[in-house]
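For this view, one protein chain was removed and the others were kept in their places.
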Amino acid sequence: MKILEATGIEKHFGGVTALAGANLQAERGKITGLLGANGSGKSTMTKIISGVHAADAGEVWFDGRVVKYASPHDAKRDGIAVVYQNLSLVANLTVWQNIVLGNERKDKLFVDDHHAREVSRHIVEELLPGLDIERQVSGLSPGELQIVEIAKAISEEPKLLILDEPTAALELAQVKSLFSHMRRLAQRGIAIVFTSHRLWEVMDICDDTVIFRNGENVASVDLDKDGRDTEKIIGYITGEMEKSRAAVKKQTSPEQESVLEIKGLSHGGALHDISFRLRRGEILGVGGLAGQGQRELMLALAGFYPDLTGDAILNGKRTRLTRPKYAIKNNILLVPGDRELEGLFLQHSVYSNIVFPKLSEPKEPLFMPRSKYREECRETVDALSIKIGGLNLPVRTLSGGNQQKVVVGKWLSFNTEVLLLSDPAKGVDVGAKRDLYEYIVNRVRESKMSVILYASDNEELVDYCDRVMIMYEGRIVEVLEGDEIQADRIIESSMHVEDKPERK
Amino acid sequence: MESNTQGTSRKFRQLFAKPEYSSILMLVVMIVLAAILQRNFFRPSSLILTIDAFSPLILLTMGQAVVMLSGSFDLSSGAALSLYTCVLTWIMKTGEPFSGVVALLVTLAVAILVGIINGFGAGYMRVSSVVVTFATAYVWLGIGLFIRPTPGGDSVNWFNAFYDFRNVEGAPQIFQNLGAFLPPVLLLVLLACGIWYVISRTRLGRYIYAVGGNEESAYRSGINTARVQIAAYVINSIFVFLAALFFVGQNQSGDARFGDPFTLRTIAAAVVGGIALTGGKGSVYTALVGAVIISLVNKVIFFANISYAYGTLVAGLIVIVAIAGPQIYQIYNKRSAEIKRSPA
Partner (left out) sequence: MSPRTQTLLAEFYDRNKKIITALLAIVLVFILGQVVVSGFLTIHQVLITMKLASFIALFGLCQMLVMSAGGAGLDLSVGYTATITAIFTASVMNGANSNLWLAILIAIGIGLVVGLANGLLSAYVKLPSLVVTLAMSQILQGTINVYTAGRLISGKPSPVLQILAAKASGIIPNIVLLLLTVTVVVMVILYRTKLGATLFGVGENETAAYLSGINTRRVRTIAFTMSGIIASLIGLLLIGNMGVAFKDMGSDYVLPSIAAAVVGGVSLRGGNGNYVGVVLGAILLQTVLNLLVALGWGDAGKWTGFGIVLYVLLMAYVGNRRKR
């Protein structure tokens, strides 16, 4: 029974069209997958349905009537709940306070804390037993935060539950637990819309799936009836049939010599006694479940942590990694994991972004040589096939994939010894992803650049890496080589459990 | 499972790490210092004078604390205080007791309007609160100057009840007796505490913390963050209004400029009292304690016989120390905590 029907939805942001007449349906008791590349409009669609944005054209029909929400609050009141990627939790409040936030029951004039605690306890027991609801949310791990976020959405007993990439920070066990809870909710008659980049998840949990591309939905697949044809669905997403991935596989031939040796690297609670060798011309992967310290390792190698302890030996020379400046001087360059927060100046032009790292180089002149820099910028744009409207347009107007190319591109003119890639393809469409990796592999082959690659998608590790280090709770627990690098082997190793320390 | 004694000592240390408890500790230290320097500190008559002197800052700090909890600042507190005294003494006519009632109600309305204007700019239009209230401070000053170019104005007799019960002519004997040991301003402070107690138990109270903690998250949770911030500013205005009542009761006149020095000290006092500069953390009651501490520090310095000319200079230094201190302490703490967490 249909509960949601959005038809002909259009949405423009400034000059950019996010949605060009898109449709979406959801039925009670069914889990609908929402697939699509970055910039395809699926995120905008869910935001319109949940009241964050107003549609420029089109109609949303929900639970018996046409609706036009003035705010997320109105949508919530109508029974639409959303679980966000960017969390909606408040750090200094407790778990139970967050779960009922915005939705508190009143006892005459005052908040009914007793009821709130009851409800929270009940939901948390189902999702993550053992989590203390009196804890301040600021002390939780990313996985626990996501669970609280989900609990919050569920606590409102919605008619429609929208999950926007909820599994990014979750461990496999938590994903399974979430999925079984989702099935229970569906059985209770709740309609669920589930967006994800991870195809296997959509295949696993969804009853049907809708694929968005360029602001429209291009296909609707009933997974139960039509079966789960991964290749076809990928084709819908990218708009072309995927070329054989094997073409880019294993073209690198690393040398025996070490370019970088790391011993006993430690930082706070995130990294413990990390040691490894990076060979010249090698692509060394970093894998493991999300949030095990991989991002921190990349930042540490880039010199982000002033209190980093341990030894780093680059080409035989001891190197300090307590400041990004030192790392850069030694040509250890980072493509950070969160491009908006760490890699880009969103309001500044493409030109300014690409040129910026030169500013810390003393050898570059005080008066910037405009034409020379612009020339180099254009070369970068060409080399990486960055689609831009013009060098002077602000970088925020670019799609995710092209933004990521800018983040990589700004190091292009540098003589890179070690390139640190922190989840470079996250949120990047398939085409841009291919461009990026093609470029990187070529660089490695031609100039014997060495790469450390952290990827949250195991397929990337399988496709490109010569060796893969698996991290667990801030330590390296296994290193896979050659034929060992297979998706299932990686997953198995990621779940490595020795003495799991007691959680408070 | 940790052994019992280990758990207890850790709990003990955690207790003192909380800013609320360290501020109470500071309070005790300051009271002892003050009592040593001012021999008759604990005598009722001088205690009353002390309470009278401290209470305005206490009220203003409590108001500032509410605003800071919601994630903003109010740099127009002092100017607003001055404005309210001007409005009060402008509407009141000596010898007409009813004009006092009118003045009170009108000024209260003005206070609420002030709060709404501040809150609108900072909360609804989302302009940096420091710049908005910096601008509105001048507006309050200007209006105050319009009404009261020079200090003065009228007051009615019963208004003196806000300062000293004994000063009200024709009051029943019970007031005279009360006045001997109960400064009315204490009741104003209690009223403020009462107002906050009620509010903190409602959804608004929870939302003030939420909006201050993470405005984006609060909005996504369906909270009308603009309304919450406006409410915080209005609560602040009311507390400032109470302080204005006290001042007019004490001086029977209004002055457009006297409130300026208060503003900065309220922020310092709130921080000393455990309110986080970034918002969402702290308690209005300990902010009250912070105000007492700052006032005691000033008192101690005064009694250490430093010349008056140094007053402003020292006040400024105190503010810097008061807000820099905890921050530096935190940075130092975080660093040593990280070192401790390195593997054994």
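The first chain written gets the first letter, and so on, giving A and B; residue counts start at 1 in each chain.
As a working rule, a residue touches a chain if its C-beta (ideal position, glycine included) is under 8 Å from a C-beta of that chain, and two chains touch if they have at least 3 such contacts.
Source: prediction; values computed, not measured.
Across the entire complex, the residue among B:168, B:208 or B:267 in touch with the chain not shown is B:267.
Residue-wise, the contact with the chain that is not shown comes from B:130, picked out of B:53, B:130 or B:198.
The chain that is not drawn here is touched, among residues A:187, A:347 or A:415, by A:347. Looking at chain B, the residues touching the absent chain are 73, 75, 117, 121, 124-128, 130-132, 134-146, 149, 219, 226, 264, 267-268, 277, 307, 309-317, 319-320, 323-324, 327-328, 331. Although one chain is hidden here, its contacts on chain A can still be listed: residues 15, 52-54, 70-71, 302, 304, 323-325, 328-329, 334, 336, 341-348, 352, 355-357, 359-361, 364-368, 370, 389-390, 392-393, 410.
In the analysis below, only the chains that are shown with their structure count from here on.
Distance between chain A and chain B, defined via averaged C-alpha coordinates, is recorded as 44 Å.
By the touch rule above, chain A contacts chain B in their complex via residues 52, 71-73, 76-77, 84, 86-93, 97, 101-104, 106, 109-111, 152, 266-269, 272-273, 307, 309. Chain B meets chain A in the complex at residues 198, 201-203, 205-206, 209-210, 213-214, 216-224, 280-281, 335, 338-339, 341-343.
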